[in-house]
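Below you will find the structure I want to go over with you.
Apart from one protein chain that is not included, each protein chain of the complex appears where it belongs.
Here is chain A:
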């Protein structure tokens, strides 16, 4: 699965994108975020406050209970500040 990070999530984690092998049982956005936290101290720090970690699956905004699958493109980012 391809994961993309934007803005301060990208700078805190240190990479703009990574490809991960999803472990069995990780079937929702919320479970994915919890699992990503275990990958490194940088991940744990960046993803500590889920209130400011927004998620898009296949380029659509989704809530944490949204299902995910191996072929999905998942992006994690802070609340948007355009306009």
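Basically, a contact is a pair of C-beta atoms (placed from the backbone, for glycine too) under 8 Å apart; a residue touches a chain by one contact, two chains touch by 3 or more; residues count from 1.
Quick note on the criterion: contacts and distances are computed from a predicted model.
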item: Protein name as given in UniProt for the chain not displayed, "Sugar ABC transporter permease", "Competence protein ComFC", "Spore germination protein" or "Molybdopterin synthase catalytic subunit"; value: "Molybdopterin synthase catalytic subunit"
item: Contacts of chain A with the absent chain, listed as residue ranges; value: 4, 6-8, 56, 59-61, 75, 77-83
